[in-house]
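Apart from one protein chain that is not included, each protein chain of the complex appears where it belongs.
Letters A, B and C mark the chains in the order given here, with residues in each chain numbered from 1 onward.
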Amino acid sequence: MTQPELVQSLYQTMHLVRRFEEKLVELYPSDKIKSPIHLSIGQEAVAAAVCAPLNQDDIISNTYRCHATHIAKGGNLNAMMAELYGKATGCAGGKAGSMHLVEIESGILGASAVVGTTIPVAAGYALALKNEAKKTGEQRVVTAMFGDGSTEEGCFAETINFAVLHKLPILFVCENNEMAIHNPIERRQAISIQERVKPYGMPMGHVTSGDVFEMHDEVTRLTESVRAGNGPAFIEIETHRWLEHVGPNNDDDAPYRNPADLKKWKENDQVARLAEMLGTEKTAEINAHVEELVAESVTFAEQSAFPTKEELYTHVYA
Amino acid sequence: MTQPELVQSLYQTMHLVRRFEEKLVELYPSDKIKSPIHLSIGQEAVAAAVCAPLNQDDIISNTYRCHATHIAKGGNLNAMMAELYGKATGCAGGKAGSMHLVEIESGILGASAVVGTTIPVAAGYALALKNEAKKTGEQRVVTAMFGDGSTEEGCFAETINFAVLHKLPILFVCENNEMAIHNPIERRQAISIQERVKPYGMPMGHVTSGDVFEMHDEVTRLTESVRAGNGPAFIEIETHRWLEHVGPNNDDDAPYRNPADLKKWKENDQVARLAEMLGTEKTAEINAHVEELVAESVTFAEQSAFPTKEELYTHVYA
Amino acid sequence: MSMLSNQRLLRTVDALAEACSQEMARDDSVFLFGLDVDDHKAIQGSTAGLLEKFGPDRIFGTPLSEDAMTGVAVGAAMAGMRPIHVHIRMDFVLLAMNQLINMGAKAHYMYNGQIQVPMVVRCTIGRSWGQGAQHSQALHSMLMHVPGLKVVAPTNAYDAKGLMIAAIRDNNPVIIMEHRLLCNAEAYVPEDLYEVEIGKARIMSQGDDITILGVSHMAIESMRAAKFLKEEGISAEVIDPVSLRPLDMETIGNSVQKTGKLLVVDNGWLNCGLSAEVLASIAEQGLTGPDGQPVQVARMGFADTTCPTVRCLEDHFYPNGRTIAAKAYQMVKAQPTATWLPPEGVQPEIQEFKGPF
Partner (left out) sequence: MSMLSNQRLLRTVDALAEACSQEMARDDSVFLFGLDVDDHKAIQGSTAGLLEKFGPDRIFGTPLSEDAMTGVAVGAAMAGMRPIHVHIRMDFVLLAMNQLINMGAKAHYMYNGQIQVPMVVRCTIGRSWGQGAQHSQALHSMLMHVPGLKVVAPTNAYDAKGLMIAAIRDNNPVIIMEHRLLCNAEAYVPEDLYEVEIGKARIMSQGDDITILGVSHMAIESMRAAKFLKEEGISAEVIDPVSLRPLDMETIGNSVQKTGKLLVVDNGWLNCGLSAEVLASIAEQGLTGPDGQPVQVARMGFADTTCPTVRCLEDHFYPNGRTIAAKAYQMVKAQPTATWLPPEGVQPEIQEFKGPF
């Protein structure tokens, strides 16, 4: 991919995430979306960068804050919006909602609302892919997304140890927004995530700049290392959540917020930055396309039917 | 304590542990002790060193492999043996057995047979003692004993983080015999315990020599640091289990054993070493006393009654 | 509810906060901790004001480490403190099962009375607004299975305060199961400190034709059902068990001997659940109704599925006043296929509830 192509591709992904979620902000007061939504507005660069080096049949594993990577990994936008509406045409027929988005044909492993749970699950998937590669000769990779808070759960330490021990094809991505709900990281973690993880000897990255290109380069380097069979890698990407933890609102003046941080990160907005790089014309073209996609997803969701009550009893057992 | 006093004291403790457990080895085939026993023969130095700097009202928290520290911390030997026999006069009236020895008046918090469980429990106790010290001005300390295997449980990582964050008065003691049952540490842990713990910035020790004096000095230094209010400390003490994981037998020729290791550690036996330092006369005197204590505990246990069946229903709720 | 002076209308969450505050003032061994207990949302307000009053040593947020934090509560309790550990959803208690069950429930027995574990675990059952599979579980039946644990489930502000105080003073691990939809429900609550006895059920409304035992939010739905039934001339006795372990089988038994019919409506799954326990206990005792016939029994609860997210399926996942009334109607009329269903009613706590959480 040439540099201009990259700029365009990253911009398109980030802008789509941004606009999709802004649409949710707009729609939410209508109460058509009856499920907790955890938005990634402000954090779009991470998703765009992380998914860029992934193939469709690579796997991404998500937390409840999963809209951005769902989109970036290529999840069907209509099925996604329909899922948020709880419609039968949703990616999980309305059973999942925002917190459990899934689309296995796009390599999107179901998300979980219990913090940390997906980390070992992703490692288990990676174990299977390591096994598969012995037969196919092709190493698919698993990218495990999680927040800074997840790393406090015991299963994080357990999984890192296991993954290194078994040289699993997994990239651990810690999306560090320095918050778990309203609780700042320094009140939860005695030492930095970098310090904790470094001793495991995995190839590591740490992007503090918020620069989507730096994220992209680091993630690409590490993903390729994983794909080459070098075992797990780890990257921590610093970012900032602009809106409240859950829901569509700003909470700029909530006591846990540091306004200077928010200001700094907003000034560092990668969506705006890349728009500028692309120029008004190109941006307008992409934007128009994005608006269409988002509008179409809303129409699709609105026009779809709710599941029938028989659906309550389907898929309890396989 | 003068150096000769220290030698004598450490020897007496170690020898008592050794002889008590050798007595168990002797008794076990009689089937009078009907409970899994996890012996510390070969590891006595750790218990002696760890308990040396502790006061009676300091707390030790144990795993199922708890005979050695139970004795070293000053647990009543008669009540201990009676407990192994399951007698009403046992330290827990027969309800605990070998794996859950307890004697709160000697500062011995009950042991647990679920690996890792006692680590956060010990931290919780330490939290209470930190609180207590604010009122009394005296900092009691908690010494948390655990094996190398425990450090793989998620709660270990969770607890270390919490203890450092809250500057808890706790000394973590990892008794590293490099085995979890028959599974060697290198097949379970991707990196060393030292590497994993070092980043937390606690005062640390690592005794690899098997030398009881080195253990003693290190443990003393760290215990005093904890007592002085500097927060948690961590020590890893390498050692070797001479007998099988559970039960009274040798398993020298089991496939998981490295005979060279066993030989090396047996040649490094601290009980024998200190006996030599003390000279035959002093040793004989102590040994005679120890034999009496052990014999008395057996007599006490044998002569005690079993609990009545009503005891089944006592202490379900407080 | 006994009459105490200085009653005010309080929300359940305010009553909980008041109970903690008064107990923390009375006994400095009490402390409260858990994720998010000290932020500005204060667990729906149920921990509001505590930080200001008691400072960060006695009320503090924790890392995301439910397993170890439960162990910390156990250990602190062993040392004589009285921790209150808070989970914003009961689903997360699954991470704490080892400490709760292998240590908390057993320590007193295993150590033959030498050690006590006076700890409280607060946890909220989620419902509505697409809480979905992992934020809506009610796991009381699992916990009730274990000797050494106590489990209570307040359904109003009065009980919330009284049970919280009783739980704090209890020398055993007590799990307080709250319900998200009941957080803001108001009731008269005395200013004074008082205990609601753990182990006593409460008759919410007297009746002769059928006994309905409603657990947690289902106590509210059962009261709605009773209202519907009244219009059909059926008088239902509604019982709120209040305490789940120990469970007041005496009060339930007395009621069913009067009515001859029992419908247990659990706020949880049926299989191996509280509802099974109650039915089994009645059958085992061979209790009979006023006609000398064995008590007729039935149960309702969560559908035997995972909880779906979308409202239209969720509506069928939970019993409600109407479906409860319909079932009771069938039982009382002895018409198992009767299709009477009350008119749509209001369920303000559901209809007005808007997340996002």
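In this section, a residue touches a chain if its C-beta (ideal position, glycine included) is under 8 Å from a C-beta of that chain, and two chains touch if they have at least 3 such contacts.
All of these numbers come straight from a predicted model, not from anything done at the bench.
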{"item": "Per the touch definition above, residue among B:G149, B:P169 or B:G231 touching the missing chain", "value": "B:G149"}
{"item": "Residue among A:L6, A:V25, A:L165 or A:M204 that touches the chain left out of view", "value": "A:L165"}
{"item": "Sole residue of A:A123, A:A190 or A:A233 that reaches the chain not shown, by the stated touch rule", "value": "A:A123"}
{"item": "Interface with the undisplayed chain - residues on chain B", "value": "28, 31, 34-37, 86-87, 94-100, 112-116, 149-150, 152-154, 180-183, 187-189, 246-248, 254-256, 306-307, 309, 311-313, 316"}
{"item": "Where the missing chain touches chain A, by residue", "value": "59, 91-93, 95-96, 100, 102-104, 109-110, 112, 114, 117, 119-129, 131-132, 154-155, 158-159, 161-162, 165, 314-318"}
{"item": "For chain C, the residues touching the chain missing from this view", "value": "67, 91-92, 94-95, 97-98, 101-102, 105-106, 109-110, 132-134, 137, 141-142, 144-148, 245, 269, 271-284, 286, 294, 296-299, 304-306, 308"}
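Quick note on the criterion: only the chains that are shown with their structure count from here on.
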{"item": "Most remote chain, CA-based centroid, reference being chain A", "value": "B"}
{"item": "Gap in Å, rounded to a whole number, between the CA centres of chain C and chain B", "value": "42"}
{"item": "For chain A paired with chain C, centre-to-centre distance based on mean C-alpha positions, whole Å", "value": "36"}
{"item": "Interchain centroid distance [CA atoms averaged], chain A/chain B, Å", "value": "46"}
{"item": "Touching two or more other chains - residues of chain B", "value": "154-155, 158, 161-162, 165"}
{"item": "Multi-partner residues of chain C (at least 2 other chains)", "value": "62-63, 65, 67-68"}
